[in-house]
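A single protein chain has been omitted from the complex, and every remaining protein chain is retained in its original position.
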């Protein structure tokens, strides 16, 4: 299960090696993400887990629609709502579960928890906005080193309130950084509706900085997957940044149990839930088989993770100590 | 000369009370600014003054074109390049000179110097960008207090690199702050040409945040004055922000003697120097009379300022001490 | 009637907004029914819809906006959702709000309050658990005040809002749920209490009627309660008499009450939840050494977090942040193995 020795295969390579139709493959990934988070939330409710976590329930189509286009070595910088991004990237629920449970076998030894993870070329941090220039710097480094890799950074609608995002857009544009800014506009920032936190237009904001920008209003994973195929290819080919806005919706609370949005609004959006939406296109038998396989994996992943020991306090060492 | 007792008359009221044609009045103000700064630079060259200073030579038309529309009580927040703004606002060269000379009789007792001044409703600070949210807050306060006053904040093209500017644009737009953002695009930020610091479009940046935006390429004070008449009126009437870009040029060095721009470029721009441009429209005799009157005022102002004592170190007191 | 720190702060905000229409709330997610991440502002937007401004996620921007409001006579109270993000407002505080009044020759005032919930012990991980106030100590023009569960937290906040200086008001997340312990007629439970004058009185608590003691423990904010607990335990279990000094204004610091207490005890321990280097404890120890070196009978000790980020795993977080155990050990260490000459009773 810890499999630390095998070489990492990037999302695109894994995608190409996997079986089934596009819809089936996307569905399998989305189901993994959904079920992973549902389990996680139960553990929080049961009091097995403490602290906080941000589920991406309702936004799984973004994760799989974008990330399956990224090659081995491409970099992802994600934010507080990173589980879906990570699972689409690495397909390693056991390590993520262990991390969120604060186990030493977690992705970063229990140090980061739900929103501060790192694995291969995947990173996340819980401070809104600040990751955007960092991701831009990574893109510039890859360009300078001539690796051909690109970077994909995820941010929410609310995070467009952070000034440093525009500093990064400006530099990415001036210097031609091969970076894809993915704005997941889920219409809310914590308890604040988008109308109260964002003026003007998201796409226009990208364009005003000379960054090619696009938008799609969808929770359809196949559609998003198709939409980003060309975008990712263009970033790779031109070496120029792109800002891709996905207008979607968060179906769960912001973090654990803090949802105070109008019930009718949330209810209306459930009809667009990306998981049943895609399932309806699948053969029932195939869908059930995919789900069963995922359940089995998650069962094992969570029970493995729960068995792992907590990190020992003795591992704490001043990062500045040079010895 | 210190005249501290007389009540302050705002720029619009002073403008209305002053004599002569529009061109003559604008010219008198511009000449005051130009001559003030030329004298200042000489004093630096002679070593009488030390430290640093940023002249607005070449950009005087912005100062007079915008500020003469502001009423008593309207607020200006200016930046490092604030002399012209201040003189257009307050017409008090003696206090500004004393301030830059580090005299106790200066605008802020010699504490601020060239770029940190305050007088009535005029403020400036030398940290790029940070003044923009502060100015937005002032506008919101005036709105909350129902005073009908508006705020005008000046920033340079380079300062559009600061993220906090966009945080302010967003809030000003969301909350309808009665504020005019004046971008003086003088094509350079210190030693950096605008192409190397700014991507996309300035006006598009304002619009992307839902802020009405306009631009004018001009060094003609009458034209700029006319252009901003409607803009200032609209901000006052609608209570909404506006971003007004003026494409102009800095004819002097950035600060004192640090000009390394291509000579041909600067030379070509001298043809558009706002001061001779406007003078050419005036009657020679009137122009000379205006100039002579200004010279006399400045003579007195500078000699008065030079006579003022430096502030005593004993005046230093911890601003946090409550006694 | 007992109250929690949260309730006390919330009620103070309610009554201030009621009494003074210059008081505004500015920050993220403040609107009801949500009422702010930690609910300190709950109910305010229902009662005063025009004066509670929920903001975009723009910490620098809205601290700047509030500074502008303060410059024009309003009394903005800003909430930084997590104190960890004060870093984003650092320039606004240091190079704008803190400088304006002095730099503009006192022509203006900036009566700004920035509230920052700090601290860990809730499993929020490296970016949502820090106590960063030490980095904001000693900025010319910026006062720093920390609230604790003793006396009236709400009254302390009232003083902050009435203060004409820009001020950082440090809260502690775990403390919100704690019961307020009133100080009455110079007593708080078994402790006798002395308070200094002024808006942010320093408390000195003694279990030995100020007749002397084994050590002085200085602690503020969320650590104050832990220090009091440690003092209680040390008395009961080891017959050690500890005085606890609880400053509220961290900067500028009035070190006199500490010096006085050390005069009685001869030994000093200073606590803070943040990491220790160049922090609050350093200032207290340096100030006491500078003022009353001769009073120190043993090397002073600082109790603070380990110099690592705060891990998410409960084991790591608990080992990183100081608790009563660390305070007691430090007290034992400064007292040393031998019984001091002084003995109680």
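Chains here go by letter, A, B and C, matching the order in which they are written, and residues are numbered from 1 within each.
We take it that contacts are C-beta pairs under 8 Å (C-beta built on N, C-alpha and C of every residue); 3 or more make two chains touch, one makes a residue touch a chain.
Keep in mind it's a predicted model, so treat the numbers as computed, not measured.
*Asks:* What are the shown chains in contact with the chain that isn't displayed?
*Replies:* A, B, C
*Asks:* Out of B:25, B:69 or B:103, which residue would touch the omitted chain in the full complex?
*Replies:* Counting the whole complex, the residue in contact with the absent chain is B:103.
*Asks:* Going by the contact rule already stated, which one of C:52, C:66, C:81 or C:139 would touch the omitted chain in the full complex?
*Replies:* Result: among the candidates, C:139 touches the missing chain.
*Asks:* Write down which of C:43, C:199 or C:252 is the residue touching the left-out chain.
*Replies:* Residue touching the absent chain, from the options given: C:252.
*Asks:* Out of C:56, C:76, C:111 or C:126, which residue would touch the omitted chain in the full complex?
*Replies:* The missing chain is touched by C:126.
*Asks:* Applying the definition given at the start, please give the residues of subunit B touching the unseen chain.
*Replies:* Those residues of subunit B that touch the unshown chain are 50-52, 99, 102-104, 106, 109-116, 125-129, 158-163, 189-192, 196-198, 258, 260, 310-313, 315-320.
*Asks:* Would you write out the residues of subunit A that touch the absent chain, in ascending order?
*Replies:* Subunit A touches the chain not shown through residues 107-109, 111-112, 116-119, 123, 125, 127, 130-142, 144-145, 163-164, 167-168, 170-171, 174-175, 318-322.
*Asks:* List the subunit C residues touching the unshown chain?
*Replies:* Missing-chain contacts on subunit C: residues 84-85, 87-88, 90-91, 93-95, 98-99, 102-103, 126-127, 132, 134-141, 251-253, 275-283, 285-287, 289-294, 296, 298-302, 307-309.
In this section, only the chains that are shown with their structure count from here on.
*Asks:* Of the chains shown, whose Cα centre falls closest to the middle of all protein Cα atoms?
*Replies:* Given all protein C-alpha atoms shown, the central chain works out to be C.
*Asks:* Among the chains, which is located farthest from subunit C on the basis of C-alpha centroids?
*Replies:* When every chain centre is compared against subunit C, the largest gap points to B.
*Asks:* In angstrom, rounded to a whole number, how far apart do the mean CA points of subunit A and subunit C lie?
*Replies:* 37
*Asks:* In whole angstrom, how far does the Cα centroid of subunit A sit from the Cα centroid of subunit B?
*Replies:* The separation of the two C-alpha centroids amounts to 47 Å.
*Asks:* Where in subunit A do residues touch two or more other chains at once?
*Replies:* 160-163, 196-198
*Asks:* Specify, in ascending order, the residues of subunit C that touch 2 or more different other chains.
*Replies:* Residues 55-56, 58, 60-61 of subunit C each touch two or more of the other chains.
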